[in-house]
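First up is the structure itself, then whatever we jot down about it.
Just one protein chain is left out here, and the rest sit where they should.
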Amino acid sequence: MITGVPGYLRHSGKNQKVILLKMNKTTGKKIWAIAEGYIPDWSNGPEPQMLSHETACLLNTSKQEAHIEITIYFSDRDPAGPYKLTIPAERTQHIRFNNLENPEPIPRDTDYASVIESDVPIIVQHSRLDSRQAENALLTTIAYSE
Amino acid sequence: MITGVPGYLRHSGKNQKVILLKMNKTTGKKIWAIAEGYIPDWSNGPEPQMLSHETACLLNTSKQEAHIEITIYFSDRDPAGPYKLTIPAERTQHIRFNNLENPEPIPRDTDYASVIESDVPIIVQHSRLDSRQAENALLTTIAYSE
Amino acid sequence: MITGVPGYLRHSGKNQKVILLKMNKTTGKKIWAIAEGYIPDWSNGPEPQMLSHETACLLNTSKQEAHIEITIYFSDRDPAGPYKLTIPAERTQHIRFNNLENPEPIPRDTDYASVIESDVPIIVQHSRLDSRQAENALLTTIAYSE
Partner (left out) sequence: MITGVPGYLRHSGKNQKVILLKMNKTTGKKIWAIAEGYIPDWSNGPEPQMLSHETACLLNTSKQEAHIEITIYFSDRDPAGPYKLTIPAERTQHIRFNNLENPEPIPRDTDYASVIESDVPIIVQHSRLDSRQAENALLTTIAYSE
C-alpha cells in the first residue's frame, strides 16, 4: 500500500534510491493468520531467553499507532479474545502468546491458532523456541496475510 | 474473501477497530499445497508430545463447517486419497499425517507431498517435530496457496 | 491456474466437494527462487537419513511431465547451470542439491542461491537437515514464486 509517492521516485535513476522513512508509505497488510500454535509445557535453560515460548513478531513501519486485535482459535471450544495491543509508529513488538492474559490466559500443551488484525498495515512473523529437551529448537514462518 | 462488510467499517476511524468474529467474513484460500513431506521412522522422548510427527495445521475462521480433502503425492506411485476431514466453524485442527488411515496409511521414511482442498477458505501451516536423535528438531512454514 | 472447470463445480453445494485429481487442473507457479543455500561440510549420524543435506521439494500435480531447469547463483562467480530434471505427472521429487552433478557439483561450505523454472506449474519448498553437531537441526520454507 503506497500513498503519496512523489512522481520522481517512480522514475528514479540507478543512483537514486527510495528512502522508506522519508515518505508517507506503509508496508504490510491488515489481516494475518497463524494456523500453528502451541505453547510447550516445560523448559530447560536460563530464563527468560530459554523459556519455551511462542511469538508473533509485529512490525509497524507506518507513522501512525497500530491498534491490534488478536483472536485465538481452538479445536474444541469457541474462540478467545480479542486480545488488544497497541504498537507505536515505526516500532516492532515481539509478542509472546505466553504473556497474553486479558481476557484469559492461553492454555499450555494445547493446539491453537490465531488471527491478527490491525487498523494500519503491519507485517507478522511467527516463531517458537522449544526448550523442552536439553537443546533448544526453533521454528519461524511468515504468517498468512490478505 | 470478504462478504457483507458493512459500509461504516470501510471508513472506520482510528479508534474503531474491525472485529472479525462479528462479521460474515472468512479468511484464507481453498487450495493449499505442501511440497515437503516426510514422516521419520523413529523417535526419542515421551509420547505423544515427543513422537516424531508431520502436521498440517488447519484453521477455519468461517461460520460454516469446512469439508477438507487431502491428496498425497509420491515419487514413484500414483497419488493416494482423498483423505476426508471436517473442521467445524471457528475451529482449528492440527492434523498429524501419521494418523491418516483411510483410504490407506502414509508410509514412513518415504518422501511425499500433499494438496489440501476445502469448500470454504481456510489457512494451512505445515510443521514437523523430528525426535530421531536425542534432541528434537522443529520446522514450520506457511503452505503454498492459491 | 484452472482450466476446464465445469460450471456445476463453481456452484457446488455444501456436500459436494471439488476433487482435484478428476479435473484438468494444475496448481502452482512456473518460476521459483530460494535465496538461502548452503551445504554443510560435515555430518553426524546414520546415512543417508542423517547426512547433512539441502533439498528442493518439487511437486507436479499436473497430468503432464514437468521439465525443470535449476540455476545456481554464487557471491563471487557467474551462475552455474542449468541443471535439468524431469518430474513425471502427479509426482513429487525431493531433490538434494548435494546430488546435482551436471554440469558441475555445487561446492560445500559455500553460500549459494537458486532459481527453479518449470514449463508447467509446480510447487517448491526448501528444506535442510544440518547434522554437523551431534543433534540434527531442520529448517524449511515455501520458496518465493511468481
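Residue numbering begins at 1 within each chain, and the chains themselves are lettered A, B and C in the order written.
The definition used in the following text is that contacts are C-beta pairs under 8 Å (C-beta built on N, C-alpha and C of every residue); 3 or more make two chains touch, one makes a residue touch a chain.
The model shown is predicted, which means the values in this text are computed figures rather than measured ones.
Peer 1: Would you mind spotting which of A:80, A:115 or A:139 touches the chain that isn't drawn?
Peer 2: Going through A:80, A:115 or A:139 one by one, A:139 is the residue touching the chain not shown.
Peer 1: For subunit C, enumerate the residues touching the unshown chain of the complex.
Peer 2: Listed in rising order, the touching residues are 30-31, 33-38, 40, 64-65, 67, 69, 71, 73-76, 78-79, 81-82, 84, 109, 111-113, 115, 117, 119, 126, 128, 130, 132-135, 137-144, 146.
Peer 1: Tell me which stretches of subunit A touch the chain missing from the display.
Peer 2: Interface residues of subunit A facing the absent chain: 1, 12, 14-21, 27-28, 45, 49-50, 55, 57-59, 61, 90-94, 123-125, 127, 134-142, 145.
Going forward, only the chains that are shown with their structure count from here on.
Peer 1: Can you give the whole-Å distance between the Cα centres of subunit A and subunit B?
Peer 2: For subunit A versus subunit B, the centre distance works out to 20 Å.
Peer 1: Could you say which residues in subunit A touch two or more other chains, in rising order?
Peer 2: Each of 135, 137, 141 in subunit A touches at least two other chains.
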